[in-house]
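Left out: one protein chain. Kept in place: all the others.
Chain naming follows the written order as A, B, C, D and E, and within any one chain the residues start at number 1.
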Amino acid sequence: MSKILTFGEVIMRLSPPGNKTMKQSHEMEFFFGGTELNVASSLATMGCNVTHISNVSDDFVGESALSFIKSFGINTAFINKNEHPLGLYFLEVGSSVRASRIAYNRLNGSFANIKPEQIDWKKALEGCEYFHWTGISPGISEGAYETLKEGLLTAREMGIEVTTDPAYRSNLWKYGKNGNEVLKELVSYSTIFIGGVNEINEILGTQFSSDQQGFMEACEELKKQCPSIHKIFDKIRIGVTASSQQTQGRALVNGNYFETVFLEVDNVVDRIGTGDAFAAGLIYGLLNFDDEKALNFANAACAIKHTILGDINYCSAEDILEVMAGNSGGRIKR
Amino acid sequence: MSKILTFGEVIMRLSPPGNKTMKQSHEMEFFFGGTELNVASSLATMGCNVTHISNVSDDFVGESALSFIKSFGINTAFINKNEHPLGLYFLEVGSSVRASRIAYNRLNGSFANIKPEQIDWKKALEGCEYFHWTGISPGISEGAYETLKEGLLTAREMGIEVTTDPAYRSNLWKYGKNGNEVLKELVSYSTIFIGGVNEINEILGTQFSSDQQGFMEACEELKKQCPSIHKIFDKIRIGVTASSQQTQGRALVNGNYFETVFLEVDNVVDRIGTGDAFAAGLIYGLLNFDDEKALNFANAACAIKHTILGDINYCSAEDILEVMAGNSGGRIKR
Amino acid sequence: MSKILTFGEVIMRLSPPGNKTMKQSHEMEFFFGGTELNVASSLATMGCNVTHISNVSDDFVGESALSFIKSFGINTAFINKNEHPLGLYFLEVGSSVRASRIAYNRLNGSFANIKPEQIDWKKALEGCEYFHWTGISPGISEGAYETLKEGLLTAREMGIEVTTDPAYRSNLWKYGKNGNEVLKELVSYSTIFIGGVNEINEILGTQFSSDQQGFMEACEELKKQCPSIHKIFDKIRIGVTASSQQTQGRALVNGNYFETVFLEVDNVVDRIGTGDAFAAGLIYGLLNFDDEKALNFANAACAIKHTILGDINYCSAEDILEVMAGNSGGRIKR
Amino acid sequence: MSKILTFGEVIMRLSPPGNKTMKQSHEMEFFFGGTELNVASSLATMGCNVTHISNVSDDFVGESALSFIKSFGINTAFINKNEHPLGLYFLEVGSSVRASRIAYNRLNGSFANIKPEQIDWKKALEGCEYFHWTGISPGISEGAYETLKEGLLTAREMGIEVTTDPAYRSNLWKYGKNGNEVLKELVSYSTIFIGGVNEINEILGTQFSSDQQGFMEACEELKKQCPSIHKIFDKIRIGVTASSQQTQGRALVNGNYFETVFLEVDNVVDRIGTGDAFAAGLIYGLLNFDDEKALNFANAACAIKHTILGDINYCSAEDILEVMAGNSGGRIKR
Amino acid sequence: MSKILTFGEVIMRLSPPGNKTMKQSHEMEFFFGGTELNVASSLATMGCNVTHISNVSDDFVGESALSFIKSFGINTAFINKNEHPLGLYFLEVGSSVRASRIAYNRLNGSFANIKPEQIDWKKALEGCEYFHWTGISPGISEGAYETLKEGLLTAREMGIEVTTDPAYRSNLWKYGKNGNEVLKELVSYSTIFIGGVNEINEILGTQFSSDQQGFMEACEELKKQCPSIHKIFDKIRIGVTASSQQTQGRALVNGNYFETVFLEVDNVVDRIGTGDAFAAGLIYGLLNFDDEKALNFANAACAIKHTILGDINYCSAEDILEVMAGNSGGRIKR
Partner (left out) sequence: MSKILTFGEVIMRLSPPGNKTMKQSHEMEFFFGGTELNVASSLATMGCNVTHISNVSDDFVGESALSFIKSFGINTAFINKNEHPLGLYFLEVGSSVRASRIAYNRLNGSFANIKPEQIDWKKALEGCEYFHWTGISPGISEGAYETLKEGLLTAREMGIEVTTDPAYRSNLWKYGKNGNEVLKELVSYSTIFIGGVNEINEILGTQFSSDQQGFMEACEELKKQCPSIHKIFDKIRIGVTASSQQTQGRALVNGNYFETVFLEVDNVVDRIGTGDAFAAGLIYGLLNFDDEKALNFANAACAIKHTILGDINYCSAEDILEVMAGNSGGRIKR
């Protein structure tokens, strides 16, 4: 059983049921998630041995989050509790021409107050094949940045593959550091880049175009500036409306470009966590298949996640392989 | 802040959750609305100063309706209570090839028992720029007709713009008056007509065709017979299925014809109140933009309302402008 | 009022709300149904006089099932209670590219323990014009097979039309009999076959192709081997995705082939029971229309059932005729 | 199987879930009921053959009500549909020191528009042993009064026992008749009076005291003025708080006074329909037991109804006998 | 109509439905409240003209809070929006021997970031008869303390009555000030003290006993140290279990001691906000009745609030007067 470590915030999502607005509601559904925990949960659901590192609040909210994480069989031994509240966000789910809206409450939460000294990275990473991080974590607080950096350096020393989805989010990075500079630094400690032209342009300050040619040039430039990166996989999600989406993957590995077919998803249930489903699918794919099949698996994982409510992809590898094989959902499995 | 007055029934909608039928349900969601209150609420949400005139029941149902209306910041000082029950309707929401169904209980309700003497129209209309009414109100009872007529005459005296959506509904008009005659009379006290060939044919007894030529001829005939009308705006909603709709607006102003693009809405959440969203969008547009932009804004308001549960368009002007700008909902606003 | 008898399991469906998975839920919606009861309920809703024969558990679950059946006005006088639990199944409803999943708990239930001696078939069938059965029942237990067989033989003696939807389900037939042999035997006691190339190939062990030519040949072969069959009606459901489906009917009657148009259903609410809606529509159609109109009615019934939650088609004949007339659901019936 | 006829409004109850107020809710649970239908449903649940006579609305609300009534196996052949809406009421459920509140919408509904000519009383009453009515029906409309009167006269001619719960409600009787006079007239067509000092004082204009002596004197006076009355049974419900109640029954039959013990109910779930549960329990008791046991059974039925949500007593005779035997609910029936 | 100003945090409550724990839930009910807003809402429900001063978040959560506040007709003109998230807390509701549990997330929220310069106190207080504050606000942040202090000084200058419920909460006061010192200072700017021996002992550092004698001595000491205080009203809530409570009020005014009876509440629905209901009842009482009746009214308001879900007392003055008159809730108001 492959062992994987993920690091990042455990965040609670609160959302009025269905497509309601908050003004129309007296109740909200809640889910736990967080971009890296979403990756962890999906990998655990597919049978991997996963350790997630984070902080939760030392109250019944944090206890509930821990129960949730344990329910996937994820190792929680490296999750600490502190006196700060668990980070959370509110989501109004859009439909068709109406976009979804998010309001965050995370910048002073339990994860934002993480400190490097609370984690024994050597011990946590022992036996791991993959360490996954995203650009959200270092944007939350200096402590999260420092802690992550220490983990990355340890992982590199130990020769562990480091995957990164270095999403830059303009609503983070309030603590004084320059997001793009930090991301470039941390990417340079990583080995597999999950992102495309937008992400590269943001990190490097370049202006590559988003067509295939631009993608390939951007990848080369990234590899030049961050030489530890040896594989680049990109997910493309085209939102026709809030209820109809298309997904595609493309990659540059060893100078070879390849891409997947477009998968179409009508009747979208949830867009949150589709990128994380891609990342989890990719890691699972790299552990079990060749690079091209891994990309196709990742894209199918991304597509099927659009049909699952909440942050997390509850689908098994078998479910994903069916989508990858082109089987539409128009049947009933008895 | 523009001041607008609306007049009409406050009605409660009761609907089984989702697409369930009543036989399948033990609970119903409820919403307050009413065609003119829907216009009022949308205008208030967009920042206008709105007064709504109506009756509610003198019980906890009426109290709840008042709280709801106040939550938009709408002025309720001219709403009276009486001993009759609040009007209501039941809705079974259709899907795809199955149409929605409505059953009314309104003809002996608190609004049906409204009387002209209970309203000081001069005082209520003071400072207003617009007075909006629809063809529903005079169809409910003689008292509603008399009260509305007095309001319209007062508004015309005071030089206030009067907008009308003169929908003829065959399931009303049970109290003895001829609906089309009454509507023609009341339209002749109005200045902006929100309707098209169907409405004009019904009111005037004409038979214009529904193409552009027919629309323009119908408008000219209407202006001839009701000379106070100086602008005509029409909304076109094409229901592909109960779950897929198209909307378009067209207008004749000062002899100039113009029309909007078609907007497509998949995954329709609610069709009720989409015409009211158009009317509110139009009034807001006329107060803030030129006539053509107003029409486009109205059409976008109509489109986005299809994604909101209940009678009322909870969207802000910014949300509507995004749809008008052609931004699909396939993104998440963080 | 036409009198019809149906025989089969009363089964409870348990399903997380919406598109949730069980892991995401703490509650489930429940519905009663069962393929033959679905036919019975739809026919009763359309005004037929229906008797359903089955067993239920002798506890409050069985009592609830009986109340449910009575609510349609179905005659329950021939339903017995026994000490075994009511059969049930769990359903996770898919969406788009994600298929639905079912887990059964029925093989030791109250219906599985049915015995021929508990039913007075002569009395039950008195005055009936139609007797409907499906291939599910004889697959559940030997007792169900024996009981059904006795009923069929009695019906044939009494000259009653026997309709069958002989679906072969590989997850049944655990009690030792060969499913295809049994089905062939029971079909040979029937008069109207509701099924197509797949069903015929399974029962006869043939390999006809699924095009029109193959369909016609398969029908001829079936009629040769089971000469009591005089009409064959087939339903075709094409699942584009779990949320988008197409339905069509075709038939061979007296050597004449005819087929319906394709009906498209977007925003599918529920796929369970769509075949049963077809069967009920067909029986109603045969009782009220000519064969070709009956097929069109059945196809429209099948289409509209996709918009109804649960196993049962709650639509009236008028609702179905509207779909058959090509009226989409994009309107509101006030 | 004893045959019983009941006559009265089918009314829908709409109530926010739990103890919420309407202002706090966006949804309401709904139930069908009505004082006489509650008696009918309870009797049918206990195995009696019951016919209920009423009107329902000719829309999907009325259809749902019919399904509900049929689910008890009640004969609905004498229920008509008309174009008026189904009567309904809103209920805010109190708790402890907070009282429950009701708002009605029934005076122009489908039952209020009932007419004597729509019912063939001879046919409906054929074979009946009991006819049950209450004082609610004649208070709703002149038509309801006239229809009921015709039924009572027919029942008396046919020698059927007529039970009455002649509750006078001051919020009815809006159509011009004097409630107490009408009730006295109708009681004089009845044979078993279910009521006590309050009811007698209201009907006769007397001022008997509520102690045992006053009760006995009041009964004698009632029998003097309405000589067809031969048995009088009274229910006493003492509301300690909205959550804690006591019930007792007393009776005067053939000059003999007897009374039951007090039954205490903590954690009251619903107070509506407890009097109807008493009436149903009494009729069942009179059909199956002696007068004193009947009174005890009625009192136990009244007590257990306090634990059931909605208007209707879903308990079996066995459940009621257990309460009557003094078994508290502090056990689990496996 | 009496005009009252309140100042304090608008906080969102999130709670699993019923008595569930978070681990057992996937959804939470939400309510807006906050100790001073609870007072404001109750006063507005009873017909007072209320202005509430606070901050909300500049997102859809803050917008929802504003709608909620407006629904009571409360003036929101002095509420600002800022970029910090709305404060919130999670509540697990206990039952019987299990206590309720709360987890807060408020210390970096929109109200905690309030600043004195954002409020024009002179304008806000114009025409007010009462200004109400509690000890929660100054415990949240230095800004809240400074802002409140400025308001109090202005109110005193303008001769407005200042009521205070100076609750000391040990889980606040994280920003560096000594809670008891600050409270003593702010109480010395107030005129009516709502609290008893515990509160006085905390603020003054004294050790009076909680019997009547101790209460009277504590009051005298408080008046000596804070001479602007001229009336002292205390609420006593005895929690028998989480489901059963008793309330009593006592007071010292002009040297006269008086107290109310004990009111018992079984089947407690919600304990939150019962003290605020007392405060609102007291202010309403002081405006409308004499001091002793005001205390009794306050105590009845406190009792009835235990039966209402959420933070806010939705009861009218009439409802409260009934409880005060000793009418239990064991009846139904039709």
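Descriptive notes on the structure:
Here is the rule we go by: contacts are C-beta pairs under 8 Å (C-beta built on N, C-alpha and C of every residue); 3 or more make two chains touch, one makes a residue touch a chain.
Keep in mind that this is a model prediction, so the values were computed, not measured.
In the full complex, the chain left out of view touches A, B, C, D, E. Shown as candidates are C:M22, C:M158 or C:I332; the residue that touches the absent chain is C:M22.
Checked against the hidden chain, the listed residues D:I74, D:A242, D:I304 or D:A317 yield one contact partner: D:I304. One chain is missing from the display, and on chain E it is touched by residues 18-21, 23-24, 94-102, 104, 169, 171, 238-245, 266-267, 271-272. The omitted chain makes contact with chain C at the following residues, 14, 17, 21-23, 25-31, 57, 59-61, 63-64, 67, 85-86, 88, 90, 92, 101, 103-105, 107-109.
Seen from chain D, the chain kept out of the figure touches residues 18, 31, 71, 263, 265-269, 303-304, 306-310, 314-315, 319, 322-323, 327-334.
Following the convention adopted for this analysis, only the chains that are shown with their structure count from here on.
Common neighbours of chain B and chain C (chains touching each): A, D, E. Common neighbours of chain B and chain E (chains touching each): A, C, D.
Relative to the centroid of every protein C-alpha atom shown, the closest chain centre, again from C-alpha atoms, is found for B. Look at where the CA atoms of chain A average out and do the same for chain C: the two points lie 45 Å apart.
Between the Cα centres of chain C and chain E there is a gap of 62 Å. For chain E, residues that reach two or more other chains under the stated contact definition are 25-26, 31, 67, 71. If you draw each protein chain as a dot and join the dots that touch, every dot ends up joined to every other dot.
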